[in-house]
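Below is one structure, written out as structure tokens; the observations come after it.
Only one protein chain is missing from this complex, and each of the others stays in its spot.
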Amino acid sequence: MKGTVIIIGGGPAGCEAAHQLAEKGCRVHLVEKNNETGGNLNNWYQLFPDRKEAESVRGYLRRRVSRPGVEFHAGTEPRTTSRRPQGGFAVELTDGSLVEGDALLVATGFRTFDAARKEEYGYGIYENVITSVELENLFANHEVRTSRGETPRRVGIIHCVGSRDEKVCNYHCSKVCCVTGVKQAIELREMLPEAEVFCFYMDMRMFGPGYEEMYREAQERHNIKFVRGRLSEAAENQEKQLQIKVEDTLVGRPLRMTLDLMVLLVGMEASEGSRKMASALGLELAPNGFIRPADPHWGTNLTGADGVFVAGSCTAPMSLTDTLADARSAADSITEYLDAKESREP
Amino acid sequence: MKLEGKEQIWKDYQKEIADDRYYYARSCIRQTFFPGSEWAYLDILRNRLGKDVMDDPRHTTCTGIGYHSDVVPAQTIMTVVARHFALMTEAGYENITPSCITSFGIYTEILETWAHHPEVEEQVREYLWKATGREFKKPRNLAHTSDIIYKFRGEIAARARHRLVDAHTGRPLRGVDHIGCHYAKMFPSKGIGGAEFPAVLSGMITAWGGEAVDYPERRHCCGFGFRQYLVMANRGYSVANSKKKFESMRPYEPDFIVANCPGCAMFLDKWQYTISEMEGTTYGANGYGIPVLTYEELAGLVLGYDPWELGLQMHQVAVEPLLDKMGVAYDPEAKYLTRDGKEMGRPKCPTYLKV
Partner (left out) sequence: MNFWGFKISETRSINYDANERGMAERMEQEAPSSKLCIGCGGCTAGCTAGALTEFNIRRLQMLAKRGEEREARERLGRCMLCGKCLLVCPRGVETRKMILSMMNYIKNNPK
């Protein structure tokens, strides 16, 4: 056996890395604060770019970790994390158990931005403002209605909520919201064929395979309207519709319209778990609050702390595709580390 | 709208407001347009609530109008404000309470500037010393006078003679609040309730029995600006902003508007006449306008002050429909009589706006 690895976080990154490490002969302690694996993926219905059911990926992840060599510690999280005198780590969990390992992988993921912080969008106050996460839930239940139970005739999707916005102290781009917006706009049009769907964006960042193609499809096949302009203010009228103010920057004039439903594409922020692990292990944080890896090119899974590795969206906003690839790469880095350690030690 | 969401925001935006011993800084224009407001404020605080307020004849304009119109440089306005602080310090007060939103914004901005750039404060101290031989302490507490009335809204409610309720039907009166832009848009943390869901005036409305209206253009500027309304050629886009607000609030059938900024209150009142003359449009019921009150006038009515004592006859939009709803007794014959019973002259009757 190569050694034992403690993985903090049972989302896609943690699960994929656990499988890869077990496959390479490691023993894995997989620690997850919730009772099941999946992390933020559990809030999603369908995935971009292929509209795969999120449940199928969740099943894949469950199968990945239901195997010999992976011990799943559910519903618990680290209380204290310390280095053992003989090397490696000892993590005391909130359920009272103690797990020990030769290496530690932080896979604590992200949290979605609290939309109520953008006060001018009225989330939590106006009746027909929801987040992209809540919309996924509506999709899962196959029903999208306004607070009055009516079928929305015009829906607006607001990009960059909590991203690229100094006012909420987030300079960074959350990367996946643009394509999520395109995907959700298409789903809305399929579900509500009579409704007009608008996306209000600052830039369309279609960086992944198939994303730009999906954007084209959204325009051409689904007649979704994309307006380049950031929402300045939303207000609720007597009919509980949203009256919005944006600039249609490509024509250079202010634009106002009413929406029956407004969807906020909430961005990614460093999770509480990431912050806790970073402070427990002395990991460096980037200015955006995510954990800074050792090197942005060749050391994306390494940290400044010996034996501590990172995977997935605890280091930066990342798509599911990239997260899984990052987890495999982290597993490689860890086995490299354990091999080197073994050869050093007699 | 979900009240819980707003209450969460209101919790986040509370500020410290001193309890007593205020140094009062008057507005340049309020005594002209709303001549009873500042008197009512002093009378309520001193004689109803038993507070100590220093009304200092030596203090001047803050020069805010000149500053915002590019005729007064920053160093000058800072030195003038420093002089106000010096007068406050010399009088033994620590809490400054401007009556004007422009002044409030300027005081806030200057104190913030000094906090970040102590060298600017040092320079201004030197200017003030050279010009007047005075020195000052920075105020311990800065609050707008609407913050003070907000703070004591419960005490005022407890002494209410009239509530903001239709005396005949029991229906809560619908009040539109208008917050001056410089109250919270520059520094949201300095305003009760912040900039998006301000509570400083709506809190008074609900405390006194009324219903606060949150209409779509609630946050929009009244269009006052400074050089905008000062230059006749620019007034077209100044008034258009007030019009936008009236159009947006009209479907809610508000019984009154309450404002905490001298310019806004004046604009929202006088422009209703202008718009009616230019376009024939009126925004209240039966050809009347929507009465516009300052928060002191509103507090005064609630406490049972005589409307003509409060100077409500100087408003452009007739306030009688509101007085009738509140059940406030008034003598129509006395509207244009001075305190010693002489005719003060009467305004001409507008073409469309009923008065």
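Remarks
We call the chains A and B, going by the order they appear; numbering starts again at 1 in every chain.
Convention: a contact is a pair of C-beta atoms (placed from the backbone, for glycine too) under 8 Å apart; a residue touches a chain by one contact, two chains touch by 3 or more.
It should be emphasised that the depicted structure is a prediction, and the values quoted were computed from it without experimental measurement.
Note that the absent chain touches A, B when the full complex is taken as a whole. Of the listed positions A:Pro68, A:Gly96, A:Pro209 or A:Gly252, the one in contact with the omitted chain in the full complex is A:Gly252.
When the full complex is taken into account, the listed residue touching the unshown chain is A:Glu220, out of A:Glu166, A:Glu220 or A:Glu345.
Residue in contact with the omitted chain (choice from B:Ala131, B:Ala240 or B:Ala285): B:Ala240. When the omitted chain is restored, the residue from B:Leu3, B:Ala158 or B:Met232 that touches it is B:Met232. In the full complex, the hidden chain is touched by chain B at residues 232-237, 239-240, 243-244, 274-275, 277-279. Touching residues on chain A toward the chain that is not drawn are 204, 216, 219-220, 223, 225-226, 228, 245, 248, 250-258.
Note that in this section only the chains that are shown with their structure count from here on.
Across the complex, chain A is touched by residues 1-2, 4-6, 8-9, 194-197, 214-219, 251-252 of chain B. Within the complex, the chain A residues that touch chain B are 116, 119-120, 122-127, 233, 235-238, 243.
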